[in-house]
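Quick one: the structure is below, questions incoming.
Just one protein chain is left out here, and the rest sit where they should.
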Amino acid sequence: MAHHRYTPTHYHVAIGPHQPVLRVAPGDTISTTTVDARGGDASGQQVTDRGNPQTGPFYVEGAEPGDTLVVHFDRIWPNRKQGWTGTAVAANVLDPGFKPGFTDEVDLAEWEVDLAQGTARLTSPPSPLGKLDLPLAPMLGCFGVAPPRGQAISTATSSTHGGNMDYRGFVQGATVYFPVFVPGALLHVGDCHAVQGDGEIVGTGIEISAEVTMTVELIKNHPINWPRAENAEFIMTVGNARPLDQCVQHATTEMVRWLTSDFGLDARTAHLLLGQCVQYDLGNIFDPAYTMVCKVSKRVLDGIGAVRK
Amino acid sequence: MAHHRYTPTHYHVAIGPHQPVLRVAPGDTISTTTVDARGGDASGQQVTDRGNPQTGPFYVEGAEPGDTLVVHFDRIWPNRKQGWTGTAVAANVLDPGFKPGFTDEVDLAEWEVDLAQGTARLTSPPSPLGKLDLPLAPMLGCFGVAPPRGQAISTATSSTHGGNMDYRGFVQGATVYFPVFVPGALLHVGDCHAVQGDGEIVGTGIEISAEVTMTVELIKNHPINWPRAENAEFIMTVGNARPLDQCVQHATTEMVRWLTSDFGLDARTAHLLLGQCVQYDLGNIFDPAYTMVCKVSKRVLDGIGAVRK
Amino acid sequence: MAHHRYTPTHYHVAIGPHQPVLRVAPGDTISTTTVDARGGDASGQQVTDRGNPQTGPFYVEGAEPGDTLVVHFDRIWPNRKQGWTGTAVAANVLDPGFKPGFTDEVDLAEWEVDLAQGTARLTSPPSPLGKLDLPLAPMLGCFGVAPPRGQAISTATSSTHGGNMDYRGFVQGATVYFPVFVPGALLHVGDCHAVQGDGEIVGTGIEISAEVTMTVELIKNHPINWPRAENAEFIMTVGNARPLDQCVQHATTEMVRWLTSDFGLDARTAHLLLGQCVQYDLGNIFDPAYTMVCKVSKRVLDGIGAVRK
Partner (left out) sequence: MAHHRYTPTHYHVAIGPHQPVLRVAPGDTISTTTVDARGGDASGQQVTDRGNPQTGPFYVEGAEPGDTLVVHFDRIWPNRKQGWTGTAVAANVLDPGFKPGFTDEVDLAEWEVDLAQGTARLTSPPSPLGKLDLPLAPMLGCFGVAPPRGQAISTATSSTHGGNMDYRGFVQGATVYFPVFVPGALLHVGDCHAVQGDGEIVGTGIEISAEVTMTVELIKNHPINWPRAENAEFIMTVGNARPLDQCVQHATTEMVRWLTSDFGLDARTAHLLLGQCVQYDLGNIFDPAYTMVCKVSKRVLDGIGAVRK
């Protein structure tokens, strides 16, 4: 259960079977840093190409196709004071042909992040929004494992391997489960958002570089179809696709599988429970693939005596 | 500001320009009852055709096309102890071809509702879920106003006029805003769910008859494009369409309109604010039209000094 | 087998249970006229509200829910020389945010129709396209029967009852089959296009008033789920919904039903045949509901000895 520190020297804008930067054992902890979506590091300098550059990949010893990789985020926290965001709701999130009605031409907004106080504030362009301190909720927008079939998939999008999911629930304290498709799993991490609204509808959260500490585990011989996750309150499944309807199909199907296999519920109980207790969150609705998250409260599972195998 | 009591004698399974059952003035309160989705009343007897039968319509004096009808739900509460639900997640919410794996054949589940304690419990079929008391959160699944162009639209679906939105946020205490398309607005209400998961993914909440008390107001010369709503914490806009992506487009566009017109934000501020603060909830994902709700926290609006005109 | 002539005195912009204008028997032929999408008649005068106004409805004696109404178009032909079209591909048919790059502001284009020669030519705005004679292929964009559940549905959209399908195959010589939802079926017709590209992507074909002659028949106790059609070469099924994927699902499912029920194919043969022989056409991709048409060649059906019951 070693604690590794890795300082990145290069980054990737596709998640795939790249040369590992570090080999770690199940149970180990990794502390590293991520650059922002345009390749800016803790000093604000652009050190690599833009497009959600990823730190890694990390090779997890013993991980084989058919296993589940467990990633627990111990800490996700910005390591600088300046963040930036888009300034316009994306055209694909508004009615076709709707005129947004701007009178200015501003591509990027600047935000000042107060790491001590845990807030962010708009500093440019001038706007009444600059009066407001938004509470930080730092999350990783894009991370995942090498996909199947020898693929390398752009960090602009997402699929069964994770990727650019932009889900506000992926904060420190959360645990994420990935299907392992290649030996070593090859974990990539990047794209911290200090704050983000649902959907990442301006194409960005408050983009920022960050320190990330995470602990990896392995569940051997435990194939899953889509990323899963949990926090103190919920178990969650993630569907990445288009349209959103298909994300819901993937995430809900994966939740039925999880409830019936790992939690041992009979299929009828799983369906009845979902019918009256399921919740959904919206992840990304900006990128080529969108994301929906299906959630079930741990309180409900405890209440019916469902125990994870 | 009269308080009317109306006992229904008939119901409608399309929302349209039907003969009004009552004429009320802006500021008036109406107390009435609704039958369940299969036409069952407080005694459990089927008194009308199934399919989300609607009570009403109520004619609001002075309402004209181009106005906004305001409906505040003072009370939505079941008036009997037996509810029922579907037992299988709908095929359109699961991956195409996914086999749910049931070994039984049960079409309806029965739930006992404890109105005093405020809980619901599964009584049939036998299932570990029967161990759990779910807290009641009674809501109206289907309600709305007569649509434009002389249309009468099935209560199976939804559009700009409201309809079968199945949004868990439409509980007592909520206020809903509708565009007025015909003189009198012609408000219909029905389809109470004692409890419901997001999306109504088994095709039902806990379906039940109910008492509904609501107060109507009118905002003259105030055209809106989609239903809007608010509660203590949020302002909300509602998009009804397919796929969900289009619901998000409608709801987000309507929120931009609301923020820039009624709240007087400049367009840039509206976009920046939505980017980092917007939230979305999933309404119906079972019916011909799906529903997404776009939300902005009143705390955020207060924090930047945005005041509704 | 009477031949009725009906001169319209009024029109409808929703298809629904309106008062019939004529009662006809199965086998009868009706000759009437339709106005253009903005209510313009043969003289070019606007005589009713815009929005695909419908002539009718025609009550077919003996038609009951569960029957199939057969409509054979003997003749669909413009009755004036001036048509008009939209001038810009609709925003929902182009990539979100794509700038079309016009330097002019023209909402309507004008076309001259040469009924003798059977061609149409752009006359305004000035464009090299004005050099070209397009062959006339007059079709009905919007027609159908009264929908179920007492609904009246806007002529802007389409569903199981037909409506605004804008399919280029609905020309004279074609036969269309509709499910009967109400006594008398209540057939409405309107919205002739002298010419139209697939999808009606500028929001219009060459909109024009027309003479329509059609012969109706009835197939008793023959429920169908979606409109069906045929011409000399193909049998066809029609799916109206959003997104297009769902249109394909509806149309293909209806074709499987048709092949296995009326043509008596075993299910396996129906699937195998569709796999290698199916064709699809795009109807409307502009309106609230889109349209896809599933086609099977009669030559294929003949080749395997499939005979319609």
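Letters A, B and C name the chains as they come in the text, with residue numbers starting at 1 for each one.
Keep this in mind: contacts are C-beta pairs under 8 Å (C-beta built on N, C-alpha and C of every residue); 3 or more make two chains touch, one makes a residue touch a chain.
Nothing here was measured: the structure is a model prediction, and the numbers come from that model.
Engineer: Taking the entire complex into account, which one of C:37, C:76, C:109 or C:210 touches the absent chain?
Structural biologist: Touches the omitted chain: C:109.
Engineer: Where the complex has a chain not shown, which of C:8, C:26 or C:86 is the residue touching it?
Structural biologist: C:86
Engineer: Among C:64, C:211, C:245 or C:262, which residue is in contact with the omitted chain in the full complex?
Structural biologist: The missing chain is touched by C:245.
Engineer: Identify the residue among A:8, A:26 or A:51 that touches the chain left out of the display.
Structural biologist: Within the whole complex, the residue contacting the unshown chain is A:51.
Engineer: Residues on subunit C that touch the omitted chain in the whole complex?
Structural biologist: 85-89, 92-96, 98, 100-104, 106, 109, 120, 122, 125, 127-129, 131-134, 195-202, 204-206, 242-245, 248-250, 252-253, 256, 260, 265-269, 271-280, 282, 285, 290, 292, 300, 303-306
Engineer: In the whole complex, what residues of subunit A lie against the chain that is missing from view?
Structural biologist: 12-14, 16, 51, 148-156, 241-243, 246, 288
Engineer: Tell me where the left-out chain touches subunit B, residue by residue.
Structural biologist: 90-92, 94, 96-97, 243
FYI, only the chains that are shown with their structure count from here on.
Engineer: Taking each chain's centre as the mean of its Cα atoms, which chain lies farthest from subunit C?
Structural biologist: Following the centroid criterion, the farthest chain would be A.
Engineer: List the centre-to-centre spacing of subunit A and subunit B in whole Å, with centres computed as mean CA coordinates.
Structural biologist: Centre separation, subunit A to subunit B: 32 Å.
Engineer: How far is the middle of subunit A from the middle of subunit C, if each middle is the mean of its Cα atoms, in Å?
Structural biologist: Measuring from centre to centre gives 47 Å for this pair.
Engineer: Between subunit B and subunit C, what is the separation of their C-alpha centroids in Å?
Structural biologist: 34
Engineer: Where in subunit C do residues touch two or more other chains at once?
Structural biologist: 243, in rising order.
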